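This structure is in structure tokens; I'll ask about it shortly.
All protein chains but one are shown at their positions in the complex.
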Amino acid sequence: MKYVHADLKASAEAFKRLLPAEDILQFPFSDGAGRKYVCFFADAITDKDLLGEQVLRPLFTYRGETAAKALAAHITAPEVRRSREMKTLAEEVLAGNPVLLWEGMDEGLCVGTKKVPVRAVAEPPTDVAIKGPREGFVEDVKTNTALVRKRLKTGELKIEFLTVGRRSKTSVALCYLEGTSPAGAAEAVREKLSAIEIDCVPDASYLARFLSDRPYSLVKQVGTTEKPDIFCAKLAEGRVGVLTDGSPIALTTPYLLIEDFQSGEDYFVPAARATFTRFLRLFALLIAIYLPAFYIASQLFKLQLLPVKLLLTIAGSIQDVPLSPSLEMLLVLLLLEILNEASIRMPKYVGMALSVVGALVLGETAVSAGFVSTPAIIIIAFSGIGLYAVPNLIEETSVVRLAMLLVAGSIGTYGIVLFSGLILAYLVSTENFGIPLAAPFAPLVGRDLKDALAKFHLMSLKHRPVSLGSPNKRRQK
Amino acid sequence: MTASRLNARQILFFLAAVAPAGKLVLLPSLLAAQAKNDLLFPILLQVCVQAALVFAVLLLARRERTVYALLADMVGSICAKALCILFAAFLLFAAFVPLIEQKLLVQSLFYDTLPSYVAFAPFFLFSAYLCAKPLNALGRMWDVLAPLFCIGLFGILLLSAGSADFGALAPAGGAGAGGFLRGSAYSSSWFFDAALLLPLVGKFPYRKGLAWKGMLCYLAGGGALLLFLAVYFGVFSDIAVTQLFAFAHMSKYFSGITAMGRIDYLFIFAVAFVMTFYAAMPIHAAAETVSEAFGRRKPLAALLSLGMNAALFALLFALNFAPSATIAAITERAFWVFPAVGAGAAGLLLLLDGVQALQRRRHAD
Partner (left out) sequence: MRTKHWLKTLPAKLWIALAALVAFTFFSNDFGLVDIQKTAIILAAGVDRTEEGFELTAQIAVPKGSDRTTGGTSSVEIEGRGATVADCLAAIYAQTGWVPKLVFCDLILLGEEAARSGALDALDFFLRNEYSPDSCLLAVCEGSAGETLKAASAIDDASSLALEKLFSDAAKRSGRVMTATMREFAIGHYGASASGYMPYVRMIAQKGPEEGAGGGQNTAAEEGEEKLFSAEQTALFSAGRMTGILTEEETAAFSLLKGNVYGGALPAGDATLAVLKNSGGVSLQAETLTAKLSIGLKVRIAARAAASSPENVATNRVTQAECLAAEQALEKAVRSLWARCAEAECDLFFLRRTLWRRSPEKYAALKDTPLSEIALSTEISVEGLR
């Protein structure tokens, strides 16, 4: 049965067949005139108090017409929808909105009283700010859109809801500022989202892959943030945002690589400080990637990379180590990655114990036992810390670091240079939604350099980034 | 596959700060051997000639049509294809000097002991990858490489200038006319930048005055090269001829190096990084020329890139035991090919284009 039938019994049975799950409950009742009704709702995600207060209580005493329009007017719920399609009504039930069927009517009423368990708005653990807003997105798309709307009180802010995932029916909100986002940008994102054919979208990262022009790429091509203030700032620059139900991570596109070197806090501190921190992040990232590689190259291929005294210190430390310098470094790096992976996945208190085991027992004992040398541990520790200076790029940079290490151990210093060249060629040729990833450096966009690595004073940032191609160029007079 | 396009600014960046990178390895010592303290004069001549050719090539670009399209209009598509293949062969020939330089540089700069040949082989993988990249990516690379080269060269010059005795450049004319002529002739193999631009003609928008700007940028790059050579000869003067990779050595006499270690390597590696890209440029230009003539299809570009690099690798491997003889053969015997093809191609194309424009005007009248 595709449509609701006037015979309540048949309709209810058909509906139950459509939703046989045990947490889909049905509540049969009669109104004041003795007419029969059945209310279907999903347990746990329906606000039963609200359902009783706004729907059932008014109906128990109702004696008026049974036309859907009249009934909808009688119940006191503000959000009521009508539909004849069983499938649509079933989807509403699954989303937490109860459906009402009654005798003699071939139409159902759907009441917006869903109650999804929602985590309270809190500071995201991956993007902690000392200065600036502390609110973070949560797993509920409605709450997230509210957080965005709270910051952009303009009619130009468009929020379009789409459903993605054949089975998960995940609600996805497409956000953009009309007139500020480039012409066709929102359409392009909508088109890509609509074209997604997947069972389930458990997290925004699934959508990020589908939004990428090079889905197999190692480098991410969609920006991510957990903070509504950053999300809104990005929308205001002309980007298009995507909020996904069930994920606290918001996506923004087009993405520029430089975004991950900028933090929300940069805009709340003096420009000189922000510039310094951005360069520091870049330096830390370069250290993280290149330090282990150059350490190996300096021992195997090009001694002159180190001052002679340091070289002799290292030579002294490694002379009893049974592994070659490259294998030793690989071993320590893998050990760090394992510790890292284990401490993230483990419960908090066990994780702390693991850190102690990792740092003290494994590190210290390995050095004393002569398995690895102290400089190797120091180098990898530096590298590990450096990686976290740019937390949004950890996945990419840790792979690049490993590759750089392998190349340095195989071909040496020249390998490092060639691999760096390869990375450069790859980065500059990557585009998403027609916007080059490496802008504003490649291609060079002079005006955007005011807020790239260097950060100029807020007063001088009068224009939106040219790289993003916003039709509304000026943001400040 | 549609042709991706460059930006006019990127062309200027290439001329000012990428093209000079290819002239810092063996050229200085060759000049010191031939022209001695007069080494600046042959380079001044070469830079001026190339700047004029760059002007001509950029003037050709004002119609925003590719060289193949221009040739096909003039001589028919079959002849145009043949000419493109010949030109690509010239570019591959021109690639030899930068490649051998790269190979020798790798041995000297990146290793403390002579490495096996395997160490240089990955360059061809890198080059093959680079050559398969579209032009807009190449232009963006120049956007990054140009400032990097400027920083690197500035750092090297800053650290070396203190050790330079510029009096070593005196007396002007000390090497005589013979030295000047030999220096000019033998350095020709390094000056084919205008020819490198030819495959790019029609693939960037021509703006008013671009030809002048291009010429001035090339002269600015040439100025930087002359300054480098002056400092180089100032630092090494009578032993300059033995300094094959001077740019990697001349800054080590800076007194701060003793305390901090070889900090100058930061600048040296920056310049060497740019050189690595420059060494692949002639192969990229050759692949671009042929792929333009035979239709732009992605597999063709990739196969051409792979094929050309594999061929050059095989040739270089075969010449492994005779790098000096190869360099000598190209620079001392076949040097005339470079000005002949570079000037000939640019001049001829400009002439034919002019004639065609005249014919069009007469036809319209």
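Lettered A and B in written order, each chain numbered from 1.
The rule is simple: a residue touches a chain if its C-beta (ideal position, glycine included) is under 8 Å from a C-beta of that chain, and two chains touch if they have at least 3 such contacts.
Note that the coordinates shown come from a computational prediction; the quantities given were computed from them, not determined experimentally.
In the whole complex the chain that is left out makes contact with A, B.
Of the listed positions A:Ala6, A:Ala73 or A:Val308, the one in contact with the omitted chain in the full complex is A:Val308. Checked against the hidden chain, the listed residues A:Ser11, A:Thr143, A:Ser247 or A:Gln299 yield one contact partner: A:Gln299. Mapped onto chain B, the footprint of the missing chain covers residues 107-108, 112-116, 118-119, 125, 167-168, 170-171, 174, 235-239, 242, 244-245, 249, 252-253, 255, 257, 299, 302. Residues 216, 299-301, 303-304, 308-309, 311-320, 324-327, 330, 373-374, 403, 406-407, 409-411 are the ones on chain A that touch the missing chain.
FYI, only the chains that are shown with their structure count from here on.
Those residues of chain B whose C-beta lies close enough to touch chain A in the complex are 7, 9-10, 106, 109-112, 115, 118-120, 122-123, 125-126, 129-130, 133-134, 136-137, 139-141, 143-144, 260-262, 265, 269, 272-273, 276-277. By the touch criterion stated above, chain A contacts chain B in their complex at residues 301-307, 310, 411-415, 417-418, 420-422, 424-425, 428-429, 436, 438, 441-444.
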